[in-house]
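A protein chain is absent from this complex, but the other protein chains hold their places.
Up next, subunit A:
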């Protein structure tokens, strides 16, 4: 089975995000006055072959913990869907 793995990485809530703050400022200068918060992150899309979804999920967690995210400053979330 083939799975689409989508990984979102963002700075932890406790870590200041100067890029997000600058983007918020730019959006506000376009006239959007109702923005509460802007956080900037990374999006990584991976296609993998796996026998089942839980196996693919386990592997994706491993990607994040070993390489894709830095646990000192970043959180990650994973979305997995089978490609039919």
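Everything that follows uses one rule, which is that a contact is a pair of C-beta atoms (placed from the backbone, for glycine too) under 8 Å apart; a residue touches a chain by one contact, two chains touch by 3 or more; residues count from 1.
Please note the rule applied: contacts and distances are computed from a predicted model.
The chain absent from the displayed complex carries the UniProt protein name "Phosphoribosylformylglycinamidine synthase subunit PurQ", chosen from "Phospholipid/glycerol acyltransferase domain-containing protein", "Zinc-binding dehydrogenase", "Phosphoribosylformylglycinamidine synthase subunit PurQ" or "histidine kinase". Taking the complete complex into account, A:15 is the one of A:2, A:15 or A:61 that touches the chain left out.
Although one chain is not displayed, subunit A still touches it through residues 11, 14-16, 18-19, 22, 67-68, 70, 72-73.
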